[in-house]
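Every protein chain of the complex appears in place save one, which is left out.
The first chain written gets the first letter, and so on, giving A and B; residue counts start at 1 in each chain.
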Amino acid sequence: MNETLSIRANIMKVINIDKEKWASGVESLTSTYRLFGPVKEDDSHNFKELKKGELPDLAYGNSKLSPKSAVFPPSEAMFTYSLDEKNENHHILNDVKKDYSPRAVLGIRPCDAKAVSLVRMNFDTKEYRDPYWMDAFEATTFVGLACDNPCSTCFCTSTGCGPFSEEGLDVLLVENGNAYIAKALTAKGEKLMDAAGFKTAGDDSAIAAKKAAAEAKITASIETDKLSEKVIMDLYDAPIWDDISFSCINCCTCTYACPTCWCFDIQDENKGLSGVRMRNWDSCMTPLFTMHGSGHNPRSQKKQRVRQRFMHKLKYFLDKYQKGIMCVGCGRCVQQCPVNIDIRTVSKKMNDYVAAS
Amino acid sequence: MENPYKAYPVRIDSIDVATQDKSLRTFKFVFLNEGDEEKFAYESGQFAELSIPGKGEIPIGIASSPTEKGFVKFTVFRTGLVTNHLHNMKVGDIMGVRGPLGNSYPLKDLEGKNIVIIGAGFAFTTLRSTIVYLLDPKNRSRFGNIDVIYGARNPGMILYKDELTVWEKRDDINMHITVDSTDDPSWTYHTGFVPTITETQAPKADENTYAIMCGPPMMLKFTKPVLDKLGYSHDKIIMSLENRMKCGIGICGRCNIGKELICKDGPVFTLEQLKHMPEEDT
Partner (left out) sequence: MDAYITKIKEISERLLKDGTVEAVIGFRQGTVPTMSEPCMIKRSDDVKDLVWDSNCRINLCNYLTNRKEKLAIVAKGCDSRNIVTHIIENKIKRDQLFIIGVPCKGMNDKNTGELQDNCGTCTHRNPVIYDELVGDLVEEQTDVDKYADVKKVEALSSDEKWNFFNDLYSSCTRCHACRNACPLCYCPTCFVDESKPQWVGKADDAVDIRTYHFLRAYHCAGRCTDCGSCEAACPQNIKVRQMTKKLEKDCSELYGWEAGLTLDERPPLDTFKVDDREDFIK
C-alpha cells in the first residue's frame, strides 16, 4: 500500500469540485468520453451508459450488479463470419468493429475498482492478452466515490480494501459538504479532471478523519488469516461442504453480481447464412459448465460446484497470485443469494478447518 | 499481441476414416495463409482448438508431429455438436485452427532417457505425434530405448494401423500392440487389457526410464498401480489430461482442477503434480 502511494504521490493532484459545478463538468466530459455511472432503476441502482444530459446518481449505496459490465459486458461479439459459400471470406472469422473510444466510469465504489485490478490479472497474462477486456479497460478512466456510509453487509476492510481505498482508481472523490475533494491519482485521472474543467486546487487534509469514521462503521468481516497456510487437498476433502452446499440452488446470482467473477462462455449464433461468435457471462454454478462432450461431468453434483466456487475465491486464487482472496467484500452475494449462503460463514469454516492427522 | 481468440484459416486436405465403426476420422489441414504454419510451430503433446464458424470450437490433441511439414493432422472422435458437424464436412471445406495451446510432453528433459509410451483408445493421438518425432532421424539418436504399449477395444478400433505395422518392423522401437478381445484369426499381436500388457511388457523402472501415459479414466486407474509395482516413481510418470474447454488460453476459467488450468498449465502433468491436485468426479 505504501509503495503504491509513493508512486502515485508524484502524479497526485488534489482538486476541489464545487457541487454546483459538477453537472457542467460532467457535461464537458461528454465531448471526449462515453460515460457510465449508477442509474436508479425502481428500487435499486445499476451501472449504465449515461444518456446525454444524464448525471450519475451518486446518492447510492452500491449497485445491484457490479460495474464490471463497463469493461466486460454480459454479452459481446468477438467475431462475425459468413456461412455463404459464395462469399470469398466464408467460414473465416472477421474482426468486429468495436468502440474503444475513451470512456469513464463515474462513481464506482473502491471495492469494485479494486475488483477490476484483480480481474485484470486474469485477462492480461505473460502469454496472452484478451483484446476485448484489455482494450475496454485501457480506454476507461475510473472515477471512484469513497463510501462514508458503508452498508451493514460491507466487509471490504477485511479483504485488503476499504471504503476510501485507491487501488484501481484514476480519481477518488470524497464528499465534503457542498463540494467533492478529488484526488487525481494517475495521468488518466488528471486528464479527465482537465477535460471536465475541474481545476481549483484542493486540500485533502479532511480525508483522513472521514476515512477513519467510515472504516469504523464497518462491523462485518471475513476471516481469512489462516487460509494461505492450509493445504488445498485438505480443504478440498474437508467434511464441511455437504452442509455448506445443501441450500444452494445453483442459480448463478452470486456469480453474476460478483465484481471478481469473470468466467465466460463462447457461443456461435447464426441467423441465416451469417453469424456472430460471441462471449457471454457463464457461471461455475451451472451443471453444463464442466460437461464433457462424452457426457462425463467432473462436477455433476451441486456440492462439487459450490466447493469449486469457494475454493476458487478463497484458496486457489490466493495461492496462485498471492495477492489476497478473490473477494473485495462488496457484500452483493450475501445480500442477493436467495437462500442466504454467506461467503463469510464459509470462509470461517475453511479458515478454522484443521485436517485430522 | 495478436488476438488469441482468432483461428488460422485452414482447408481440409484429406479425411481418413480411422476406425472401422467410423466414430473416428483423421483430418489433415493445410493453412490458407502463408506464414501461418510457421506461426503455428508446435511440440508433441500440445493441442489446438478446431474452430468451425457457425458451430463452435473443440480442443483436440495434435496428432501430427512437428517433423511433418506442410500440414497438421488431428484424429477426432464424433460425440457432440461440433464433432458431428466436422465428421460430415468434405475435403476442400474451410474452417479454422487455433493454437498451438497448452504445454507439451517434456521431451527435451527426456533426452538420453528410455521412454515407455502407454496409450489406449483414441487418446493415442498425441502419442503418435511423440513417436513420429522420436523416430525422426534428426532426433532418434538423442533418446534411449523406446517401448510403446497401445491398446484398443478390438482390431477395428486401432488407430494408425499402417504406421504401427511399419514401426513394428523397426529395431529402434519396441511395439506392444494389444486389443481387449478379438475373434479375428489374423490378429497376430497381443490380446488383453493395456494394464495387463503393461505389467508383462513394460521395462522395469530405473533412474533413466520415464513413462508417458494417455488414455481413458478406466485405463489410467488400472495402469497406475502396475507402474507402481514396476517401480516407476511418480515424477517419472507423465500424463495428459482433458477437460471441457472454451478459450483454451487460460482465461475463461472453466477447465481448472484446483488452481491449475488444464488448457494452460497442462494438459501435460506428472503424476507427482496430479497427486496435489483435487481429483474431481472420476
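Here are a few things to note about the model shown:
Just so we're on the same page, a contact is a pair of C-beta atoms (placed from the backbone, for glycine too) under 8 Å apart; a residue touches a chain by one contact, two chains touch by 3 or more.
Since the structure is predicted, the reported quantities are computational estimates derived from the model, not experimental observations.
Although it is left out of the displayed model, the omitted chain contacts the following shown chains in the full complex: A, B. Within the set A:N149, A:T219, A:S294 or A:N340, the residue that contacts the chain not displayed is A:N340.
Between the chain not shown and the residues A:T32, A:S75 or A:N351, the one that touches is A:S75. Here one chain is not drawn; of A:T32, A:N250 or A:S274, the residue touching it is A:N250.
The chain that is not drawn here is touched, among residues A:K64, A:K191 or A:K320, by A:K64. In the full complex, chain B touches the hidden chain at residues 80-81, 84.
Summarising the interface, chain A meets the missing chain with residues 41-44, 46, 64-65, 74-75, 152-153, 243, 246-247, 249-253, 256-257, 265, 267, 269, 278, 280-281, 283, 286-288, 334-336, 338-342, 344-345.
Throughout what follows, only the chains that are shown with their structure count from here on.
Inter-chain spacing, taken between the CA centroids of chain A and chain B, is 39 Å.
Residues of chain A touching chain B in their complex: 78-79, 81, 83, 90-93, 95, 122-123, 125, 127-131, 232-233, 236-237, 262-268, 270, 275, 277, 279, 282, 284, 289-294, 296-301, 304, 308, 311-312, 315-317, 319-320. Within the complex formed with chain A, the chain B residues making contact are 1, 3-7, 9, 32, 51-58, 79-80, 83, 93-96, 217, 242-244, 246-247, 249-254, 256-259, 264, 276-278, 280-281.
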